[in-house]
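Note that this complex is displayed minus one protein chain, with the remaining chains in position.
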């Protein structure tokens, strides 16, 4: 079962910055963009790039992710050899070892990777929204005769201190790397997308495992160590849309990015984003509905007014209800006369008649999965 | 995703009684019958009985089982709703809870089961060889208006003390149950196959979980508790071939059972046993081969002589090699002139020219996976 | 229900809606924004637990094979059972090519099948039905053949099969009529019978020169068998005329019917396409319509159905129309009572209007 390149998606984070949205599901299973979940993006990118063996490293609340991925059919990853595998912490003789860091998560799955005998391993993160053809990155990796390649994106000088920042020579070879520097030397930020020659990575992972001072993290330990050892590390420049949706604010912003007259991120086009969902009919727009600058998905019934919002499948918006600058996740019901402003309403919520969801201070209101909001006014909100 | 009946296969045992055969793989992944693995039997039974949602509860060494099951395609279990799921111990907030017993394993997967909202749950064991139409058992369960049904088989009085033994009234209702009794009152042995009304079982599992004195075992705790509570427990009589292959001896015997002129267990017939394996051509029989009373599978090359043996796919038997009363697992090579008598040779072994594998005391010799036997004589054996 | 074999007969008379069946059989007419007609019978079978479905391919099979492909979308891509195709075998003389002949040529498949019953249907019927109830009716009445029928409640202008039943449900008369009155009991063309009865009818009637399962089979053998009519009182529409297609489509704008077909019962499956959600721009103005994923809307849409990937530019006005997949309506164009087949382009400022009882049809790939 030789595979040239396999992908490992780090989907293990507890996602606590997403607050109540990750109370019941792992972060990669959070809904996004009117019909997707976050993990649809790396999975679709893999599938479209011809990478058909994908390990999903998950630690917390894997059940919903597990049933969501199923056989992998939705992403064309129900392959005979390869396909998509959920990899919870590997069971040892006596107890399970939790993944101690991104590098440790890969280390603990060396056996899985070796089954496919890959030349290259692509390491991805499970909480970024972007479309990217990894096969081009792999091509450049080979052309550079690189041993590791890191995908980078230009960020503003102000933002730079939130990222891992690279300095490169004129050939794109990385000469320095700083994790969240106070005074960044450059504005090339790591996107958390790595290609490694597997033989090399395996050796570094084994060394890192034995090092009890290491935090077992790619950015903090593996990459600096490789740099120090003069490993051929190259950068791969990416200049499309890319967004970390690890916080409530960025998740909301990324949804709003889809809505402008010419959206900063266009889901359409030939690069398909796959997603698994219930079969639903076209949505139904009632006689008195009014919808502008919004996305609406299948099975929704809209009788109210919607502005600058993202409406997921199966949502009901009652008569004279008003949705503004909000994200309404699957199967939630907004009853007649209710108003929702600048909010994220998670799955299966119910906002009763004439309730008003908003926040006094302009922050984003989050309604947790399955909640029913009955009182009128803004007190019932749960900030993430 | 309503499912009438789902199956949970208890495949978690460490299988230490199978010795070196389970050093690298979980017990249900052990090879059997010329082209199968043990788990093929419960999985095929489920598939043929129309039960298309199957959880496989595994604790140790799940990787090979994981890649073996893949999408479940081989067993027709790559379904859109349902299908086959590997369920390792569920990750809690801080650490994983190992399955403490058969009942605890089901308890820890209540969330998984509830996803399918079943009326009935079928509990199976992952180390028995038999073919059975569970839909008949379910039919009888419904007709009896039973709350739990246990499949039973008649054993000899001598064997009875190794099993859980039932006493039933004339309607098949169970009146007494003893786990491994010294003086058995009956010869009806539990086959470890249970159908429960899910609502009822869930309640008992929750109570059992809270009971710190319980061993969390179906036979030791749940069933006796139900009997004491006068739950409607019925027996379902089975009179086909059924064999626990939990020991080296019984595994070897079960293989030999396939070989008689009229075998005690016939793999053929309309009840197909599915299995996933590499695509291999018909096996090749050389000019000087001699094969009698044996099973031979695809991709094998036979130049030697074989008697009363089971030969798995891809095995090579060299010229003048002689295999008697043995089981040779996939891709093992028996070189020219070697002799193998009453042995189980695991996967990918190599027995070099003129080596002689046998045991002085008539016991079964086991060669562990990947071993190469170079010295001539019987000393090199590893008894399981 | 895995003791029922589904058989979908696509040898259907498609002359009555020739404008949209020139290049496709009735079974693959696009309907309800994202479906093909065959999705309704196929989903109903699958949702009732049938896992083995034979499709009797018609002449223009390309669009069928393209739509069904591996059968995955209906969960019918199975190692055993699952979706399979019945073809006329061409090695004999070509005379007497007919529905019964194709059944007859494929009798061996039916003989070998492990299922006890056969559910035979066409693919021109819009409904969402649980056949378990029909099976129960069949077993309870001890019927040899159960015919499904419905009461359209409106006058049907196209040919249909009208049945009469006695009080106990026994069918006393079957007639093929050019049209049916408001109170007629109309056959849905869906039959449940044991495999044995099916084999008997096919053999007996084909060997005696028959060509049509209903006319030469069932109707000539009414004396032989207990034929029961089972009334289905959910929404049903048999599409066999252009007007019927238009009317049935407009029925979907009734939320009650939309809910009954798609939401309240088991889902209708179709080939999935991974379209993005529909995008409403700042000038969008949509009322009482069904809108599919992939649409981009900048104009006015009223009482209409938009299929996938339709683009409605600024100033466009659409009323009482059906716009199929991939159509582009450029600025200020205006459509009323129009059916646009796939990939039609309407240039800026164009105005098209059909009558409500006689919608205008724009053929596939046309640029106007």
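What to note about this one:
A, B and C label the chains in the order they appear, each numbered from 1.
The criterion applied here is as follows: contacts are C-beta pairs under 8 Å (C-beta built on N, C-alpha and C of every residue); 3 or more make two chains touch, one makes a residue touch a chain.
Please read all numbers here as calculations on a predicted model, not as lab measurements.
Although one chain is omitted from the display, it touches the following shown chains in the full assembly: A, B, C. Per the touch definition above, the residue from B:46, B:291 or B:355 contacting the chain not shown is B:291.
Of the options C:3, C:84, C:225 or C:243, the residue whose C-beta touches the omitted chain is C:84. Although one chain is not displayed, subunit C still touches it through residues 22-23, 59-62, 65-66, 69-72, 77-79, 82-87, 89-91, 272.
Even with one chain removed from view, subunit A keeps its contact list with that chain: residues 50, 73-74, 76, 78-81, 272, 274.
Contacts to the hidden chain, counted on subunit B, fall at residues 33-35, 73-74, 261, 267-268, 272-275, 278-299, 301, 306, 310-311.
Criterion: only the chains that are shown with their structure count from here on.
Of all chains shown, A has the CA centroid lying nearest to the centroid of every protein CA atom. A straight line joining the Cα centres of subunit A and subunit C is 40 Å long.
Put simply, the C-alpha centre of subunit B and that of subunit C have 46 angstrom between them.
Under the contact definition stated at the top, the residues of subunit A that touch 2 or more other chains are 73.
Across the assembly, subunit C contributes no residue in contact with two or more other chains.
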